[in-house]
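For this depiction, one protein chain was excluded, whereas all remaining protein chains were kept in their positions.
Just so it is clear, A, B, C and D label the chains in written order, and each chain counts residues from 1 on its own.
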Amino acid sequence: LKNNEKTPVQAAKVQTINVAAPNNNRPYTYPKGSGIGGYYGDLLKQIDKDLPQYKFNETTTSQNSVFVGLQSGKYDVAASNWWYSKDRFKTYLHSDSNALDDLRLVTKKGGKTANSLEDISKKKLKLVPISTDDARYSFIETYNQQNKKHKISLEGIGDQSAGDALKEVSNGKYDVAIYPYAAYKPVANKAEGKKLVVSKSIGLENSYFLLNKNSKNKALVKAINNDLKKLKANGYLEKITKKYLYEDTFKLANANKTFNSEAHK
Amino acid sequence: MLLEIKSLKKKFANNTVLKGINLSIKAGEVVVIIGPSGSGKTTLLRNINFLEQADSGTMVFKDKQLNLANLSNEEILWVRRHTAMVFQNYNLFKNKTAIENISEGLIFGQNRSKKDALQLAKKALDSVGLLDKQDFYPAQLSGGQQQRIGIVRATVLNPDIVLFDEPTSALDPELVGTVLYDMKQLADQGQTMIVVTHQMSFARNVASRVVFFADGEIIETGTPSEVFDHPKNKRTKQFLSAIAEDY
Amino acid sequence: MLLEIKSLKKKFANNTVLKGINLSIKAGEVVVIIGPSGSGKTTLLRNINFLEQADSGTMVFKDKQLNLANLSNEEILWVRRHTAMVFQNYNLFKNKTAIENISEGLIFGQNRSKKDALQLAKKALDSVGLLDKQDFYPAQLSGGQQQRIGIVRATVLNPDIVLFDEPTSALDPELVGTVLYDMKQLADQGQTMIVVTHQMSFARNVASRVVFFADGEIIETGTPSEVFDHPKNKRTKQFLSAIAEDY
Amino acid sequence: MFDSNFAIQSFPKILAVAPMTIYLSIIAAIIGLILAVLIAVVRERKVPVLSPIIGIIVSFIRGTPIIVQMYVVYYGLPQLLIALQKWGISTNSSGVPAIMVAITAYSLNAASNISESIRSAYHSVDYKQYEAAISVGMTPVKAMTRIIVPQLIANLIPNFSNIFIDLIKDTALVYNIGIVEIMAKANIISSVGFKYIETYLDALIIYIIICWIFAKLFQISEVIIRRRVFATQRIN
Partner (left out) sequence: MKVSKVIVTLLNGLPETLSLLIASFFFASLIGLGMAWLYLRKNPILSALAKFYLGIVRGTPPLLMLLLSYFGLPKLFTLVGININDWAKIFFGIVGLSIGWGAYLEEAFRSAYLSVDKGQYEAALSVGMDAKHAFFQILMPQTFLIALPNIENLLIGLVKATSLVYVMGMVDMYSEATDLSNQNQGIYQLEIFIILALLYWLIVLLIEWVFRMFHRYYRYVEI
């Protein structure tokens, strides 16, 4: 980066962009070599290839740390399945939607079941604690604000893998967990997972890249958005969705209506 | 006999420090033990009130027969409660005031009431002219004052024997006199004492009997003038001449 | 005169410890300083080789005039390199072996080569019969051995004056003799010495001059027999009788 | 980039959970201290079988990161309880609250550190004090409680203070198992807008103040105790 600044001609050509992703969010992101693996690993590599004027420098770290770095300007882009929140979009630049998540409720086989967030509240089910950095945490908080009558009791926790969380459902410590299908699925095949059942889709959520607010990144967002449009159109997003997320979320009901719906709020 | 020790033996690892000591002491006697460093003088005193456990030997104390190699806890406590010890480095309880140092043994060793104990302690402190220091901690007292309280702490218990282990050797020369003076007073009152010391003039003036100790054995014993003026043993002579400060 | 001190004054906070000392020493003299504890004897020695900085006074040492209140670092180093000190608690370097203790001063104080220094140190150790202990650390040596090495450490530097601060008072009585013997040897060889001690017999036998010190002042000075047998001052008499061990 | 309004608004919210941090540290310190006394006694008296076993456990606990210990307890405790159920002992494996896990891990940690400090404080009491006590006729138990222990306590305080302050700082890890203390609250508040720097700065300030207060408290108590025990500031 420093060298580029010294030679402006070159700087106009290739800019290095620091991209960070959580190290604990399979199948979306995880450490792979010195870079990012999973859904966003593939997506970023594709975008990097499509945008010759940028060079992505990838790293993984704990999720809170991703945002400390994003905020302080150490990272330009935070990549994972970040959902919409007003505050986030105010604090950071954001791209257009880069994926669709299919939310499900997971319960114990033969135990209490739930098919909607309201069910959880009505049946007084105990929800597995959610990592406070996690999009699901503010998802439930938002739900609680909008549904004061049917509030869900929400506990926070540090970084925790889906496997650990779902184990707490299978051993009866908690009644229900809320997860994107893709996070539930890899557990489903393990011994612990066989004790679980999963609900129908209870909603779709868009994911967005978040970027540090600076003029350089404004241009970057534009470039990324253009590329995302292309990748949606040419089926690349669907391709990696099928590859990593165990189903094609773009084929689900309301997918087209939902996709990219909050992007320009 | 107040105290009769027979064939007391004590080893540390493979170092035999006491090689079968025989020593008898009558009530009222002042026995001074002299001898070179490392010869086992301290160890002997510590074996008498069981700060150290002997390997073998017997002891008759106040007509009670004790097997030194095999003592019950009651016997140990009983002997400790009828003897008292004055240490080289005073060893006043650092966390207790002067008067508490004296009363602790009365309260917790002899089960006296706190009130009685403090009264006795006060009287005892007064007798050495240190009553005004009763609330001072050891750290606030000079070495000489500490040692005189150490002596009072021992004698207030009214022990049958007081054991002194080099009570003046940590003191400044001008302070030695005050402590030796207190000790002489005690002796004059008929207190039975065993004193390890290098103060030859004290031994000469106060001892009823002098014991010369070397290499864990009693080499020679007798009246002060017998031992000092007419030592029989070569090692006694040698030791006395080393002490005598001529070069 | 080898050393001439004039009106040396020293205060600690508001405690005046030395109240204007005048003292002259000829080459070859052995001056013994006696006096009660806390009178300032140690402080005087420490002022002579500048371990302590005097408040005022002058000193002429080896014909060099020094203002004690205002010394340069070179002057301090120069004086220290022409004097040497033997401490009460030996103060051997605990992290150095016997031979290293002796060679350190030669190497770092006198800039000799390591080889020369070790050779000299070996010879010096041999002269007190401790060559076999050359690789022992201080903790492995008896007090007497440590102090004799302390003396060798000082004298190997070939100083003009050696200062002794109660060199035997931390020693067991039978070991005192060996150290005093070494000191007498030195005196006999013509070494100039200032000795603070409570060993009256040493003072009597070896001193060319005895200085009685009290409350930061020189009270009386004279030959041993003048001071010991015919003390003029009341305080001298009092002190001598306290030391004299009669009760 | 730095939202000072957000930092200021968050400060009282994070401060409000500081009692959790302090509570955890104090509980762990108290339980740790009690265990440590037992451990120190067993180790000093060289109780056969027990002493070497405890020695190994203490070494293990001192030799592993607390976050690892916490996970071992977090995942191990329920399994242990399930195993106990199989043995017919009635336990509720699903009901181990996170706070229990944290207290267990931090107490054990404190216990092993404090026990070592107690032992070194004990060894720094002059053994002759004990001999003087029994020589005036005290029983060994009385000699310990009247003479040795008070002196030991005075020697123990500086180390204990360090251990306690480390404990406060180490509790910054328990958010990992879902306990809402200072760090967790900072994380929670931040997650709404993914703004962390502000809340972490708040947390840092709170930690520094808490640690400073406790360090001072211990310092003052040391001076008081030393003065009460020895009538001096330092023993020689």
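The definition used in the following text is that a contact is a pair of C-beta atoms (placed from the backbone, for glycine too) under 8 Å apart; a residue touches a chain by one contact, two chains touch by 3 or more.
Values in this document were obtained by computation on a predicted structure and should not be read as measured data.
Although one chain is not drawn, the whole complex shows that of A:Lys45, A:Lys151, A:Lys173 or A:Lys190 it is A:Lys190 that touches it. From the options C:Lys19, C:Arg81, C:Lys122 or C:His198, the residue with contact to the chain not on display is C:Arg81.
Contact with the undisplayed chain is limited, among A:Gln15, A:Gln46 or A:Thr61, to A:Thr61. Which of A:Ala79, A:Ile120, A:Ala135 or A:Ala162 touches the hidden chain is settled by the complete complex: it is A:Ala162. Contact residues of subunit C toward the unshown chain are 46, 49, 51, 77, 80-81, 83-85, 87, 89, 91-96, 104-105, 108-110, 136-140, 153-154, 157.
What subunit A contributes to its contact with the hidden chain is residues 1-2, 16, 18, 20, 23-24, 26, 30-31, 57, 59-62, 64-65, 68-69, 72-74, 161-164, 166-167, 186-187, 190-193.
Those residues of subunit D that touch the chain absent from the view are 59-60, 62-69, 71-72, 75-76, 79, 165, 169-170, 172-173, 183, 197, 200, 203-204, 207-212, 215.
What we mean here is this: only the chains that are shown with their structure count from here on.
Chain centres were defined as the mean of their Cα atoms; on that basis the chain farthest from subunit D turns out to be C. Counting partners per residue, subunit D has no residue that reaches two or more other chains.
Shared interface positions of subunit A, defined as residues touching 2 or more other chains, are absent.
Taken together, the touching pairs link the chains end to end in a line with two free ends. In summary, the structure contains touching chain pairs A-D, B-C, B-D. For subunit D in complex with subunit B, the residues that touch the partner chain are 126, 128-129, 131-139, 142, 146-147, 150-151, 154, 229-232, 235-236. Listing the residues of subunit B that touch subunit D in their complex gives 49, 51, 77, 80-81, 83-85, 87, 89, 91-97, 104-105, 108-110, 136-140, 153-154, 157. Every residue of subunit A that touches subunit D in the complex is listed here, in rising order: 64, 67-68, 70-73, 78, 82, 85, 87-88, 90-92, 129, 132-134, 137-138, 141, 155-160, 171-173, 210, 212-213.
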